[in-house]
Each structure stands twice: as C-alpha cells, then as structure tokens.
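Incomplete set of chains, arranged as in the complex.
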Amino acid sequence: MSIAREQLTTKKTFEIRQLILPISAILIVVYFLAPIVWQVLTSFKVNADISAIPNVYIPKRITFEHYLSLFQRRPFALYILNSAFVSISSTLLCLAVGTPAAYALARLRLWSEKIILAAITIVTLFPAVLLFLGLLEIVKVLNLGNNYLALIIPYTAINLPLTILVMRSFFQQLPKDLEDAAKVDGYNTFQMLWQIVLPMTFPALVTTGILTFISAWNEFIFALTFMTRESLKTIPVATAQLSGASVFEIPYGPIAAATVLGTLPLVLLVLVFQRRIVQGLTAGAVKG
Amino acid sequence: ALTQQPVVLTMLMQGQDIANWKPFVKEFEQKNPNIRIDLIEGPFDTNLVENLYTSAFLLGESPYDIINMDIVWVPKFAAAGWVRDLTDNISPEQLSKFIPGNVEGGRYRGKLYRIPHASDAGMLYYRKDILKQAGIAAPKTFEDMVKISQNLQKQGKATWGYLWQGKQYEGVSAMFVEVLSGFGGFWANPQTFEVGLDKPEAIKAVEFLKNTIASGISPPGVTTYGEEETRLLFQNGKALFLRNWPYVWKLANAEGSKVRGKIAIEPMLSSIGKTGGSCLGGWGWGIAKTSKHPEQAWKAIQYLTSEETQRKFILETGLVPSYKSLFTNKEIVAKYPHYPQLLKVVEQPALRPPIAQYAQASDILQRYLSSAFTGRMSAEQAMKSAASETRNLLGSLKQPKAS
Amino acid sequence: MSKLQLKNLNKTYSPKVIPVKDISLDVSEGEFLTLLGPSGCGKSTTLRLIAGLEQPTRGEIRIGDRNVTYLRPGDRDIAMVFQSYALYPHMTVYENMASSLKLRKISSGEINRLVTEVAASLGLTELADRKPGKLSGGQRQRVALGRALVRQPEVFLLDEPLSNLDALLREKVRAELKQLFASQKAPVVYVTHDQTEAMTLSTKVAVLNSGTVQQLDPPHLIYNRPANQFVAGFVGSPQMNLFELKCQGNFAMLGNFGIPLPNLPSVPPEIVLGIRPEHVGFADAETGKMSGPEAIKGEVYLVENLGMQNLVSVRVKGVESLTVRVLLPNDRQWNSEIVELVFPAKLLHWFDVTTGDRLQ
Amino acid sequence: MRGTLGVENMQLDKMRQREQQTGWILVAPALIILLLVFAYPILRAFWLSLFTQNLGTELKLVFSGFANYSRMLGDGRFWQTLGNTAIFTVASVVLELILGMGIALVLNQSFTGRGIVRTISLLPWALPTALMGVAWAWIFNDQYGVINDILIRLGLIKNSISWLGDPTLAMMAVITADVWKTTPFVSLLLLAGLQSIPGDLYEAHAIDGASSWQSFRQVTLPLLMPQIVIALLFRFAQAFGIFDLIQVMTGGGPAGATETVSIYIYSTVMRYLDFGYGAALVVCTFLLLVAAVAIAAYLLSRARASQV
C-alpha cells in the first residue's frame, strides 16, 4: 500500500517535470513555424485570398499556379542546381580551408596567432554589403564575371571567419591527450586532423557547415551583381526576379512558392545532418 | 563577311514587361534578321533594377545595350555619363508627338537621353457608384474631397475616405509632388536650385495630408502604404478615393474585384483656386555609353517606340501610351474608354526635379515627410529641415568640391 | 631494438613548476625500467619527454645511436600507454588497437592477427566492437594498454597501465607483459605505484623525487639497500620504520637500549636507523632467545589485519613517542601486551641525519 | 658548454620552426582567401575616403583630404542611423542570445521528434532574408496583416495598429523579425557548444546537489563561453550590418527611424553615387565597430583576470 503510494507521488512529480520539455518544444515549434506556415499557406492561396480582408487562414481554394508559374516561365530547377553547386563548393572549400587553419590557431602556437585572430575578427566586422564594390573591381580585373568562382570565393571568404573561430573553440576544448596519443601512434598532422580530431568535432563541423551552406544559399547581392547570365543565376536572385502583374505589385504568391521551394533543399539537408550534432563524442576518451 | 553573325543586343526588363514585349521583339527580329535582342529578366523591385544598372555601369562594360529607364533615373545616369546622348538621333517633329512632360523627363541639361515608351501619371480614382448614389459630383478640389469623404464616412457608406501613399519611399515623393503643385508650391528648381519646401504652400500641403489622417479620412496605416497596399484596400471596397497610377484601372476592373465597374478617374485635385498636377512617371529607352552596337540599338528603340508598335502594344496590354494621339485613337478608346480622360491627366504634369542628385533629394523629402506624417515633427519643422538639407545638397552641387 | 638514453633532462614549466629537474637514465635492449615516486614527482612528464610530446628545456634523449631530442613523436617509433588512457572515442576497441598498425601499412590480415591476439590476452575479445564510452574503467585501461602492445616499437612507455585492474587480472597481465617484453627486447619504461609490480617486472628501478633520480638499481637493491632515507621510506609497504637516534659511543640509543652502530669513519652525534616492519622480530615466542642488548621492550597498542599478515604497532618502553611497526604472519601469536622486539643487525639501515644518504 | 647550448637552441628553434611551418601551411590557404576578398575592399575604402568622387565631380576622383570626414560630423542623418543601428543591434542581439540559449538548451535534451524540432528551429535562418522580409512586412501590415487580425480576434486591441507606421513600433517590428530570423544562428552555435561539454561534469554537479539553474550557471555557462563569445561577435557584426531585412520591411522609414548605417551607406554609394563620402562613412563605421569590439574584449579579459 505504502509502496504504491510512494510510486504514485514519484510518478506525479515526474509528470510535471516531463511536461516542461514537450511544452517548450512545442512553443519553439510554434514560434518558428508560424510565419513559415503562413508563407506555405500563402503559396497555395489564390491572389484574392492573399490580400483578403478579413484574413483567410485556411484557403478554401487551393491553387498550384504559383508553383507552376515558377517552373513554366523559368528554369527553376537549374537555379536550384546553380545554388546547390555554389553553396556546396563554397561550404566544402570553407571547411577544407578553415578547419586546418582553426586547428593551427588552436594548437600549433603560431607566433602570429594573436595577429591572425585579430585580423579575422576585424574582417568579420566589415559589413558584407559594403564589400561588394571593391569586389566588383576585383571581379572585373580578374574577368570572373559570370563565373561560379566569382561567387564561390567570396562566399568562402565571408564564411571563413565563422568557420575558423568556431572550429578553433571546439578544438581547444578537446582533451589534448588524444592528439598526443595520435602523435605517438605516428599520425602526421593531417592524418590526425582527418582521422582523430575531426570525427570528435563533427557536431561543430556540421554546425558550421550548415551555417555556411545556408548563408551561401541565400546570398543575394553578390549573386545579383556578379552573375548576369540567365543560366547562372541562383535561387534568391531568380526569386527576386519574379514579377507581379505590374511594376508596383509584389507577387506574394509566387514569392511564397519560391521561398518554399528554395528552402526545401535546405530543410532536407538540415534534417539529414542535424543527426550528427550529438553529445558525448569524447565520452570515454580520457580519464581526469 | 560571308555569313554575318547577327548582332546581339541585351536588354534588362522586369518580368511583367518581358511577357508584354516579347512578341514585338520577335517581330523586330524578323524584320531585322541581323539583329537579335536578348531579354534579361530583372528583379521585381525597381530599386533593385536601378542598383543592378548601377553596378553594371560601375563594372565598366555594361552587359546591357538598351537601358530601360524610369523617369527619375535619367539625370543621374546622364550625369554619370553612362548613357548616350540621343539628341541628334531624333527630329523635333517626331519628339513633339510624345507627351511633352514625358520627353522632358528624358532630358538632362538640355540633352535627350531617353525615348519614352510608356507614360505614368498619378491620378485620382473614385467610387462613382457611391458618389452617384449620394448624388454628388466628382470633387475638383482637396477641400471638396474632404467634405465628401467625411459625409459619406459618417453615413457609413465607406470605411475610409482617401487613400494615398505615405510610406517612406520614392512613391511618397511622387504623391507629394502632386499635392504640392495642387497647393501651388514647388520642390526645387533644377536650373536655379531654388528650394521651395519651406514655403507656406508646401507646409500647407503637408498639413493637408496630416489632417486626412487626423480627421480619420485616411487610415493611420497610410504612413506605411505603397501603391499596392492602397490599391488592395480600394479594390476591397474600403475607400472612396485613391491616389494611384494608371495600372490600377485594369486590376480594379478585373474579374473578382469588388469595385469592378464602379470606379472612375479624375486628374489630380488642387486646392481652391490652384491648378493641380499629376506626377509624371513613365519608362523609356536609352542606350548604354559602352554599348558596342549603338546603331542597331537605336534601330531597335525606333522600332519599339514607333507609334504603330505602341498602338498594338497598348491594345494588347492596356498600359498607358507615350504618344498623345494614341489616347484618342478609336480602337484604343473602344477598348479603354477612360483614356481620353487619362490624356488630361498626363498633360497636367508635375515633374519631380530632374537633377542628378534626385535620389538624394528625394530621400531627404521622404524622411521628413514621414517624420511629419508620423507625428515626429510638425509640418513646419519637417519642411524647414527638409528645405535646408536640400539646399545644402544642391549647394554642394553648384560648386563641386575641389582639392 | 636499441638503447634508450636520457642525459640531464630538464623540463621547466615555470620557475616554480619544474617537474623534471635533472634526470639521466639508460635503458638497454631488453631492460625494463620502472619509475617509482610520489604523485607529482615528474614520472609522466619524463615519459612525455621521451615520447616527444614535450620539449625538454635542457638535455638530450637518444634511442640507439639516434639523437631524438628534436624528432617528432611519430618519428621516434615509440609505443605509449597514457595515464589518462587517451582512447580514440569514435573508434571501437578493435579500431583503437589497430589504428597505429594501419598507419604503418601493415596488411589487414596481419593487423587482425595481432589485434585479436592482444585483445584475447587482455580479455577484450568480447568488447572488440564497443566504443570506449561504453566500457568500464578497467576495460578502457586495457584498451589503452592493448593499443601499445600490438606494436613492435623501439621503446615502450607505460604510464600506470594496470592501476584500474583487479588483482587477479593484474597478475595475469603482468605475466603477459613480462613474456612479451622478454621476447621483443625493446627497452621499456614503466610507471607504477604498485611496488609488487615494480619488483616483479623490472630489471631496474629508478626512484624519483621532485624531478631527480634518487636511486637507480635493480629492484632487490632498491629494497634491500635503499640509497637514502627517501628511498628507504618510500619503497616497501608497510613503510620502513625510521628513527632519528642519538649516538653514544658506538651505539645508537633507542630509549635505554643501545643498538650497535656499523663501521663508520666517524661516529656522528645523531643518526637515522631504518628497519622494515617485516624484519622486526618478536623475541619471546619465536626464537626463545633471552632479552639481551639487542632486545627492545615495548607495548602493543594497535593490531591491523592486512589479510595474510597483521601489522602490529608497538610503543617502545621509555620512549613513548617512538612506535615500531612490526609485520607478522596472521597465525603468529604473542602472549602479553608487553613484547620484546628483535632488530637483526644485518637487516638494519643507517642514514645520515642531514643528507639522508645511506651510511656504510 | 655554451657551444652545445647554442646548438641545442638552434635545434629547438628548428623544431619550433617546423611547427610554425606546419602551422603556416595550415593557415595559409585561409589567409590567402581572406586577403583576396577582404584586403582590397577595405583598403580601397580607406583610400577613397580621402577623395571626393560623386556626380558633382562627374565621378572623377578629386583629392579632398578629410573633407568627407568633416562633412560627416555635420551629417545628422548619419548619426541618426548610427543611433538606430546601435539600438537595433543591442536589442536584437540581447534577445537572440537569451532566446537562442533557451532554445539550445531544449534542443540539447533528448525527446522524440528532436530531429524535426531542430530542423524547424533552423528554418527561419534558412529562409532568404529579402523574401522573408516581404512576408514580415505583410504580416505586420495594418490592414491585411495577421498580427493585427489575431490581436483583434483575441480582443487584445480594438483597432488595427499601424505597426510599421509608427517609428517606435516599426523598430520593434523590425527587431521582432530579425530576432525570429537569426535566433536559430545563435541556438545552433550554442547547441553545438553544449554537445561538447562532457556529461560527467553535469553528473558530478548534480550529485553535489546543484539545481538545473545552478548547473547552468556554474558548468554550462563558463564552458560555453567560447561559443557565446563567438555568437555574440558574429551577431553583433551581422546586426550592425543589417541591410536587406529592413530595406524590404520599412525601407528605413518611417521618418528614418529604422534606417541603419548599412542602408544609408548603401544608398550613398549605389543611389547617390557619392563614392568618396560613402567610403568615409564605411571607414568611420568600421573603426567604431572595431573599437567597440576591442573595448569589449579588453573588458572581458579584465573581468576574467579579476575573477581568478
């Protein structure tokens, strides 16, 4: 009897505690999802419903016209491919170049470490919108206009500071003994980075990768300026070129549709990769 | 040359324009097999288009040969030396067939840089059904309109009286130019650089607009509205009067619109005893300075801006012509009965000052108008500041800084 | 296989922290050197210096005829067990053990053979597919050990590789180690706190204290002829009895009892006498000898059971502050609280009071 | 003796050199790319700020010394935008940090559907800013906007509020949109940081009797500091450079109340073609930012030092 009661009370306290998590998870979902759901709904609404008073929440008339218009008028799939190519290349490049640098700055006691870090910080502070005039001239000189490189390199550079600083902070948190063990085992610096250090900092790698990828995917001004050829355009630029019935009309429907379509690949990517953001990768590695 | 490669001209256009122009471009290409025109789709936001041109020109070799210019860009593009002087390409007789304001808008310091292919002018839309029902004639002055609105609002015939664009953006300048001229004021003189923004007329103009909000004729939201927001509100049947551009006509009369067939237009109003004016917008074509094929480009412009082309184009699209004669063309009037009325509107132009620093001047005005509308400043304060900043700007223009 | 030499090694972290002051050691082919010393005395640091994980502030390290002082760790061909294990957390037990072999481009069949063999000898066979996070402390330690044992390096460095194993397993692994190292002939430097381990495995023991070598000798000498008072006190458990005594003539005075001094050039005013608890005898029961000048009367006041022995603390009559600890087999009895102790002369150790050095 | 010491030192130097060399090999590609992309634009801005180049000079370079800078002193619009930007930055960064931290903590727990929740909580960051800006402007619209509609339906307000029409409300609206949009950035970074804190520290702390809050204060926060600082730095820089969201939502209005430095500079350069002055604005803003970060870093290190 008394045991039963005890179990009951313990159960009860547990329930309250257990509620906090789902509730906050739901709140998060609602907070982040609400405006997006609104966009998604908009993308299926007919124009009249988009700007109806009172607001139409759940559209009665569903239309795919906005989506169809995307693909009918423009090679939308090509834009997605362009975006994907540019984003993937710059993300990979960024990680490939930034991670070793981060490692060197975390562990190799470079005499110039402080200077490099300061430089990276300063570079971060330079507003990216204002970079592009100078870049425009570089692109002009190097004749890189309408070349994927004109996007890949700036994207890489813009995301490098984040990659370097984030990865560095994670490298610094790793137990140093592991690298020592690897050195004794005969790993050279590169093998060690690749086979020992990186697997343990995979969450950081994935995180910076996701952030880099997204920022490259969504970049607008460079893409608009440096890629004037139709076949090279990226999603955000192509979306901005959607048009309404008049100069003044903002094409909410197609914009919403393009937003949804252009973000889908990112959603899939994140869904796949967020699994790798896991705890305890260094569990059991060292004692003390 | 045995097989002549066709010359390729590139042209940036916004999405909706491309659809409209494609057939005519095709036609041109058929007639001129050695010229091809590449239509590039630009962003839907005109600001972005302007930026795109700017960066393209700054890059040096413009990727575009034919430049589609909004009226307010001309001085800047001309001053920066990005577009060709077309003064000698076209005869005065030919020019005189266009709406004069539209041609004026293509000039900078006496030279012509742009041939207009469409007009745009601010005008007043109103609900003729409600007015008729109440037995009221269309208003001619601001004062009339206020009275009518208040009356009908009180009777519950309409939620709002007057809709105008009060958001801080280029549209507010365009809107204000009209009210300003309706009150007999002016903004700035492009020749003498005189600034009229702190004159009593200008202050009155601002106060009039502020009052429409204060007295409930206009929704408080007008301070955030652009063309579309006001159109939608009007189209949803919520208001009596709307200041907007010609494009509204077609949409408001389209199927599904709540005001289909219930509207009419008037030229912009004025205060009692003054003559009002419409802000003239409109697009036209120029040729990039760096274009390698100026002759072919001119040929294309000639073709596309010919009266015949425009006639067909207008019939097709319902846009507003730049030729005077087309407003009264039978065929066109048959399809768009309100065009003769439109002609009155566009012939009563209130121009935004064609100065190179127009963008900057307009920004100054926008900010202070917005300050006044949102109650941050009184009309007088706002206009004084705007005037003084504008004077500074134009002053610096008179004597370019030198080392 | 070749000799490992440390010459005047010094590692200074900061003027106040100098874990390795001046260490010179030789470990030849087939030799097994154990480093013994109190916690924090610089054992791990010494290993890290040998491995090349730290740069010595001074001194030289040679393996065979190579000066490796400035070589990278990977170029020194060393296998090391870290005190903290340092297992690769993302690799399974098998992969952890195989990783260094893979780097050396050994065929996978051979790797498999080597790893399986070592894993079996360490009782890890069933855990081969687990990652370190899911192992117990002792299992992790065995993996760390296994990772070193699969290799055939020029030098083995082992930092307390058995500290978390149970006695039985430890005994077994110890036997395996002995066999392995005997066959491989690579010099071994081994750190342990377990003196039995030190005694049974090593050919040489170096006792360290605050960064310097106190004594470097084969284990039985370390035990039987400690070079100074520190070694005497440090090695052996329970600890050696150490008494600071006044000298009178040729005797050191333990209360009223005079203990004959050994042959010394000159008799100091004071001297330190050491005797291991297991060497102290009880006069009465065992030998039936009568109390003589070498017999000391005392009172038993504490008996601790250590499993197969009892540790008996005896307060010396007349000098109540002096306690002699005596280790006796469990079955040894004594009759009364008052006992007579025997200090066999040849099992006594004498040390200088000031320097602590062994006399004689 | 001295001789051998010298040799040793040389050898040691060689070792260090080798380490340095490896280090440089690792760092070099990154530095080259950074240099390639950043060096010229930044230097160019400094150089250009000493010239007048605008429509008045027909876009020709005319040396004018510090004239641009003195003009800046009297440029009320610049200082207003600077103020706006500062308010925007502080408000949004603080909110994002708090919110992002909370969200990261939740996402760090394990529960069913965590992957989906994580993905969802990254979505705002994944949406193109300019497009989402359009959507937000629409949401805050006083007539068609959902916000007003919901508030009215809930009975919280009677009449539609003109969110973007009032200078203060507009700033709040813009901050709301930005916080929504960029909190995921912070929470993802912090989440990754949380994952790297060894679990047994929490276990030890829990046994010591720490409440969740205490664990958070004494274990999570200090160990998460590197990531927090990074998130702060980047969010600070991003917020200070905010451009497209505000451009699309309010265009800087009303009454210039939401105009930020970036918008102003962008206008100066791209619309007014006042390159020299634009460069001076860039330089000034940039230096102010660097100074702010330097001071923050200094204070932080002081605070750390005094803690010990």
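Read from first to last, the chains carry the letters A, B, C and D; within each, the first residue is number 1.
Operating definition for what follows: a contact is a pair of C-beta atoms (placed from the backbone, for glycine too) under 8 Å apart; a residue touches a chain by one contact, two chains touch by 3 or more.
In this text the structure is predicted, and so the values were computed from the model without any measurement.
S.K.: Since just one copy per chain kind is on show, how would you write the full make-up of the complex?
M.R.: Full-complex copy numbers, labelled as displayed: A x1, B x1, C x2, D x1.
Note that in this section only the chains that are shown with their structure count from here on.
S.K.: If I count C-beta pairs in contact for every pair of chains, which pair wins?
M.R.: Top-ranked chain pair by contact count is A-D.
S.K.: So the centre of each chain is just the mean of its C-alpha atoms; given that, what is the distance between chain B and chain C in Å?
M.R.: 94
S.K.: Distance-wise, how many Å sit between the C-alpha centres of chain B and chain D, to the nearest whole number?
M.R.: Taking the average C-alpha coordinate of chain B and of chain D, the gap between them is 38 Å.
S.K.: So how far apart, in whole Å, are chain A and chain C when each is placed at the average of its C-alpha atoms?
M.R.: Computed from C-alpha means, the inter-chain centre distance equals 56 Å.
S.K.: Quick one: which residues in chain A touch 2 or more of the other chains?
M.R.: Correct list: 51-53, 132-133, 240, 250, 280-283.
S.K.: For chain B, what residues touch not just one other chain but two or more?
M.R.: Residues 51, 55, 232, 238 of chain B each touch two or more of the other chains.
S.K.: Report the complete set of touching chain pairs.
M.R.: Every pair of chains in contact is listed here: A-B, A-C, A-D, B-D, C-D.
S.K.: Quick check: in the complex, which residue numbers of chain A touch chain C?
M.R.: 175, 177-178, 180-188, 191, 195-196, 199-200, 280-288
S.K.: Which positions of chain D touch chain A when the two form their complex?
M.R.: So the residues of chain D touching chain A come out as 19-20, 22-24, 26-27, 29-31, 33-34, 36-38, 40-42, 44-45, 102-103, 106-109, 111, 113-132, 134-136, 138-139, 143-144, 146, 149, 180, 184-185, 188-189, 191-196, 198-199, 223, 226-227, 230, 233-234, 237, 240-241, 243-244, 261-262, 265-266, 269, 275, 282, 285-286, 289-290, 293.
S.K.: Given the complex with chain A, which residues does chain C contribute to the contact?
M.R.: 48, 51-53, 72-74, 77-80, 82-90, 99-100, 103-104, 131-135, 137, 140, 147
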